[in-house]
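Notes follow once the structure below has been shown.
Heads up, one of the protein chains got dropped from this complex, but the rest are sitting where they should.
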Amino acid sequence: MRPDRFHEECAIFAIYGHPEAAKLAYLGLYALQHRGQESAGICASDGRRLVCRKSMGAVADVFTEPVLAELGGAAAIGHTRYSTAGSSAYLNAQPFTVECNKGQIAMAHNGNLTNAIELRRELDAAGSIFQATSDTEVILHLVARSRERTLPAALREALLQVEGAYSLLVLSEKQLIIARDPRGFRPLAMGVLALDGVECPVFASETCAFDLIGATYTGEVEPGEMILVGPEGMVRERFAPEQPRSHCVFEHVYFSRPDSTVFGRPVQQSREMLGRLLAQECPADADIVVPVPDSGVAAAVGYADEAHLPYRVALIRNHYVGRTFIEPSQAIRDFGVKLKLNPVRSLIDGKRVVLVDDSIVRGTTSRKIVRMVRQAGAREVHLRISCPPTISPCYYGVDTPSKEELIASSHSVEEIREYVEADSLGYLSMEGLRQAVTDTDNRYCYACYTAHYPTDLVGIEALLQSGDRRR
Amino acid sequence: MRPDRFHEECAIFAIYGHPEAAKLAYLGLYALQHRGQESAGICASDGRRLVCRKSMGAVADVFTEPVLAELGGAAAIGHTRYSTAGSSAYLNAQPFTVECNKGQIAMAHNGNLTNAIELRRELDAAGSIFQATSDTEVILHLVARSRERTLPAALREALLQVEGAYSLLVLSEKQLIIARDPRGFRPLAMGVLALDGVECPVFASETCAFDLIGATYTGEVEPGEMILVGPEGMVRERFAPEQPRSHCVFEHVYFSRPDSTVFGRPVQQSREMLGRLLAQECPADADIVVPVPDSGVAAAVGYADEAHLPYRVALIRNHYVGRTFIEPSQAIRDFGVKLKLNPVRSLIDGKRVVLVDDSIVRGTTSRKIVRMVRQAGAREVHLRISCPPTISPCYYGVDTPSKEELIASSHSVEEIREYVEADSLGYLSMEGLRQAVTDTDNRYCYACYTAHYPTDLVGIEALLQSGDRRR
Amino acid sequence: MRPDRFHEECAIFAIYGHPEAAKLAYLGLYALQHRGQESAGICASDGRRLVCRKSMGAVADVFTEPVLAELGGAAAIGHTRYSTAGSSAYLNAQPFTVECNKGQIAMAHNGNLTNAIELRRELDAAGSIFQATSDTEVILHLVARSRERTLPAALREALLQVEGAYSLLVLSEKQLIIARDPRGFRPLAMGVLALDGVECPVFASETCAFDLIGATYTGEVEPGEMILVGPEGMVRERFAPEQPRSHCVFEHVYFSRPDSTVFGRPVQQSREMLGRLLAQECPADADIVVPVPDSGVAAAVGYADEAHLPYRVALIRNHYVGRTFIEPSQAIRDFGVKLKLNPVRSLIDGKRVVLVDDSIVRGTTSRKIVRMVRQAGAREVHLRISCPPTISPCYYGVDTPSKEELIASSHSVEEIREYVEADSLGYLSMEGLRQAVTDTDNRYCYACYTAHYPTDLVGIEALLQSGDRRR
Partner (left out) sequence: MRPDRFHEECAIFAIYGHPEAAKLAYLGLYALQHRGQESAGICASDGRRLVCRKSMGAVADVFTEPVLAELGGAAAIGHTRYSTAGSSAYLNAQPFTVECNKGQIAMAHNGNLTNAIELRRELDAAGSIFQATSDTEVILHLVARSRERTLPAALREALLQVEGAYSLLVLSEKQLIIARDPRGFRPLAMGVLALDGVECPVFASETCAFDLIGATYTGEVEPGEMILVGPEGMVRERFAPEQPRSHCVFEHVYFSRPDSTVFGRPVQQSREMLGRLLAQECPADADIVVPVPDSGVAAAVGYADEAHLPYRVALIRNHYVGRTFIEPSQAIRDFGVKLKLNPVRSLIDGKRVVLVDDSIVRGTTSRKIVRMVRQAGAREVHLRISCPPTISPCYYGVDTPSKEELIASSHSVEEIREYVEADSLGYLSMEGLRQAVTDTDNRYCYACYTAHYPTDLVGIEALLQSGDRRR
């Protein structure tokens, strides 16, 4: 169940060569809002000048007709993000647009650099000034300080200095540049949008953005690849030596939309398989299978199918949940959860229920849902989680709670079961997870389940010791 | 699939005796927004004075902290509605609050009076002035003109003059009055909210509003019943002679939330049974059953269960659909539908699909969805509708399209099938519908499927001839 | 010095026969905002239908391009008002638009009916319902209940029942009707706007509205006159027997703009003469004459001229005073006045100052200004008021404080002088006031200075006893 759990930093979208570039970027971002809808920005180029508009708020609120009308030109990049709270929120909204000796540059970034602190420290010492706390600004400074004469060369040089996760869009007056880190942590899909016989290249975090605008998915931006798109066409090149891949498995477990293809694999297939394997590994003597909406739906369908148990939509979402909701001062038990979910007593009453969700973070929400189901008359509640216990935070662009807040980092499965007040609790095994995403050749990062990080985390660890966790 | 199809005029909520009356009304309306979210209003009484706040917009937008803070007092009524377009929108927002010889009165109304035009004509002739076009104002005029001295007596007299559908909330400085038309067209549930040993009466269009605030459903406001709630307690009385009941069956087919109990029956049970009977009546040689979200979900689960076919969530909703969405000027085929739905190709490709929806109105949306599913690779698309063909408009509070716009009013099932481009099309029978809602004693109105209206429609017909359809 | 002193209820404007009627109404209201800028409304007719838009806020905020675009048609009436606080504010915004047996009618009103309470009581008893507390609604009810068949006849009948002050604009689909009470309490000027050889009639509270749109002032709407403007042209007729005139003298003293002609006389002439006569009646042995901006400017110029003293602009206004200004919590002495005025020390220091203002209400603001001038170094401060002491409230459309709040109702001039801490205090005499407005034949109402009201005030007095002062 979203949100208050994990937060993806952002979604990105780019298009080149279409007379309505900004409007299509807007539509693309619209389809990607499950990845973050607290700020939105688009930067467009008409070949001579970049114009950037960004603001706090959901895509459809930020981009009204007059705002879109200011974003002329045939190339555009867009960004939508989960917003950090507080004063830096606006400053960190993307795309980030600056002027430097490489000209006007706009940059939009999904991911997290693991050596951003060191780099920033060096830049700081050398006299750079920073507006915001984003990694994007670090990359921009590296580009500006590069002795290379061209933007692509300077960007290449800059990216060879950064470590961690980045799916990156760069727009200059004349050029769109796409780059992805050598391990391919975060997704970045490529497609084409046909327009009067011409094929405009498009790029997006997930393919569901292509579906909305009628573009066709053609493959992944390869890890370690840089793609240059300009008036003369498109050039793809490798800018970094090959490294093992580390695709974020949590994209398949939770983040991405089930109708997207991510890392080349349809998310829906992974998710259904997660449910099937979960049913095999953790069966339950029960009457019905109920998903925790919306995150548990696909896995619950798989579980029910595999277990030959009836699938029942017995938790109903209250739509229209706004951020500024006013809570009653007379305490209503479990109110926050009630605001989001309501059980269907007629389905649950007297039943032994398998409840399927995608993860347990602090355990508090899961407990409230288990109680809610029990109060609706369930005789037994069997909680099934479609991945292994989450024990360690992510440093590659997912905004997980800290280790201390992750119940599974310090509690056994039985202790968690007791805490959430379920009759039984089952997690999918690591093996099951690998199988569900068909990871036969170690292409995925499982660090949040194993605490084995595929890269060094020197800077991050220094930061953690200083107590100031970084976004 | 909502919306652009049928529109419920509104939802209503009332509470008496609670120190946070307005806030609970706000929460109640929040849970009822699927019935209309274009305007929202609450009127509260502190025992001496009514204060009313209403505005265009969704409940959470209209009622901010400062606005709620102005609504002090222990009694409140609330209203949220689907808004008619244009200039009269604000004027028609409810509750309607006036002063007259019966004191200050606020009124909120769900339904439609079938003799409102005649009544208005008479009032008009007698010198009444009208601000808006709502039926509520007609009732208020009748109350004000009544020779009766008390508000309840005047309201009784007024209601005996009106015909049609009304679930009505009336608030004066000292009293809350609830009334429901003798046929019980529209739902109106009653419950209690316990507070420190005292039980506050609550009333709502659907019981899901009770669930959110932790109130307990105790039964229906009876058709033809008036309930007076005041400092001395609650009095229930019959104000109109008994008549046959005419509960709106469409509440069970489509409007109400599946987690609500409506007309005394859990909606989920009806909806699952609609799917099961549909599977029996209109089986399909297919591979998977796919609901059109969100309206087709419960029926699709029933269908899949009964047909022993796998249930698959293969149409994904784009959330965050705003009203002011900017469409691309480069025409994208079926864009409006894409904005709301995206097919999951990996589930659909190569499959024979049973698509379950709750109704077909004009046929255009259904055709777009059938095409979308086919484009996602479906080998066959079998459309199944969980009720009979909709052939006639509603005059009892549902904002259906006119007869001309209803494809089934002029086309055979086979013609519709051809139009929507499905391989087969099946509707549930009238008999199946009756059975699904367990209507053994003719308690429901099926006029939209049969064109047999349970009441006279003199005024309405006159109006229809004049071409100015009334809300 | 404005405001917090006297409030004019409103300004009105009408135009007939111009393709941009609503836009010209908007401009007219714009020029009249000194009479009230808390709500604004315009109702336009395209010959078939009235459309009304009104809202809280200043004219330029309420009427944006899209709002004006909705107000098509060649006839329009507009209203801007000083808003009463609290919940009824929006409901009382004008024009008031209703439907009744005389068709659609919009009404905008400047003034106050002295028998509104009795009329309302009767209407109430007869079953009328009221949305708001405005007198306008009373007139509308009388019109609707009239047995007369035509709107003009019904309006005539209605107006013969009301007493007090009204300058009234009425718009129906086909017709614009203008009426003014038989005593002519409130101003109402008439003009023509030439457009391609056609002359469109225009009506406004003050002629400065004509100046802005390039219209020419042609005279007054006569007291007791009704003017019918329609497709066939304009008809002027007397609807009420002749009565003595009672023009509000305070329009010349304070309300109207100095560049307006009001009651047929240029306001600037009156105001300069007020200052001259004040100098004759209450000379001062001083060095400079300083106006309290902006209300004292014209009288101060007259005073300085007459007294052969230098006129000095030694109190500077802080512009941009908004209503929602946030005050410092650390108390700053006389802060509210500081926010509006700042003295020019270099002009005042060491000088004997004559301070000219248009009135003293409670005395508190005057005291703050006297202190401020003294702190800026004035050796002596001689306060001169360009009218007699205000001792009694107005019941004809000016929102004066209650009698208790008027310092001059209970204090002698010497006591007031002591309270405001001036070295001397002089008021203009009644005789001077009459002379300044050239009132040779008793055409003016001086009730606020004399407590002699030209009409019965039965209803008002009843109300006053009940303690609920009416707007």
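Labels A, B and C are assigned to the chains in the order they are written; within every chain, residues are numbered from 1.
Heads up, the rule we're going with is that contacts are C-beta pairs under 8 Å (C-beta built on N, C-alpha and C of every residue); 3 or more make two chains touch, one makes a residue touch a chain.
This one's a predicted model, so the numbers in the text were calculated from it and none came from an experiment.
Across the complete structure, the visible chains that the omitted chain touches are A, C. Among C:133, C:342, C:364 or C:435, the one in contact with the hidden chain is C:342. The chain not shown here is touched by just one of C:10, C:44, C:59 or C:119, and that residue is C:59.
From the options A:59, A:98 or A:117, the residue with contact to the chain not on display is A:98.
Mapped onto chain A, the footprint of the missing chain covers residues 51-52, 70, 87, 97-101, 124-131, 137, 140-141, 144-146.
Of the residues in chain C, those that touch the hidden partner chain are 19-20, 23-24, 26-27, 30-31, 33-34, 37, 58-61, 63-65, 68, 195, 208, 211-214, 257-259, 261, 266, 268-269, 297-298, 301, 304-305, 310-314, 316, 318-320, 322, 324-326, 328-330, 332-333, 338-339, 342-347.
Everything that follows uses one rule, which is that only the chains that are shown with their structure count from here on.
On a Cα centroid basis, the chain most remote from chain A in this structure is C. We define each chain's centre as the mean of its Cα atoms; on that basis chain B and chain C are separated by 49 Å.
Taking each chain's centre as the mean of its C-alpha atoms, chain A lies 37 Å from chain B. Contacts with at least two other chains are made by no residue of chain B.
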